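See below for the structure under consideration.
Missing here is one protein chain; the remaining ones are kept as they sit in the complex.
Coming up: subunit A.
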Amino acid sequence: MEPICAFDRLVPGRGVAALLADGAQVALFRLYDDSLHAVANRDPFTGANVLSRGLVGDRGGEPVVVSPLLKQAFSLKTGECLDDPDVALEVYAVEVQDGVIRVGARSEAEVAA
């Protein structure tokens, strides 16, 4: 798990981009319930690293981030694109330790898929 930044640095309902040691870009979100989610920052539809700047919310209860470019919604839990089941984002493990957010490797479930 790599330390990223202080938890308080994140605004509820908004994301930030983080650069991992291996060069991967991660979009990190803090929701209103203070839960944290991390998915790949790269928008698979355009190739731009922008998902951290998308709006978050829910679709039918599923927490999502919406691409700021072409507005597809992605599940923050599974990374799945709700508008195109053939497309999914990588999901990263995320935790808070001593007030610092840490992001891990891609989650087990995602690697298995």
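Following the convention adopted for this analysis, a residue touches a chain if its C-beta (ideal position, glycine included) is under 8 Å from a C-beta of that chain, and two chains touch if they have at least 3 such contacts; residues count from 1.
Definition applied: contacts and distances are computed from a predicted model.
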Out of "assimilatory sulfite reductase (ferredoxin)", "Phosphoribosylformylglycinamidine synthase subunit PurQ", "Sporulation protein YqfC" or "Leucine/isoleucine/valine transporter permease subunit", what name does the UniProt record list for the absent chain? "assimilatory sulfite reductase (ferredoxin)"
If the hidden chain were put back, which of A:M1, A:L36 or A:L55 would touch it? A:L55
Provide the residue numbers of subunit A that touch the chain removed from this figure. 3-5, 9, 11-14, 16-19, 23, 25, 28, 31-32, 42, 46-50, 53-61, 63-64, 66, 68-69, 71, 73
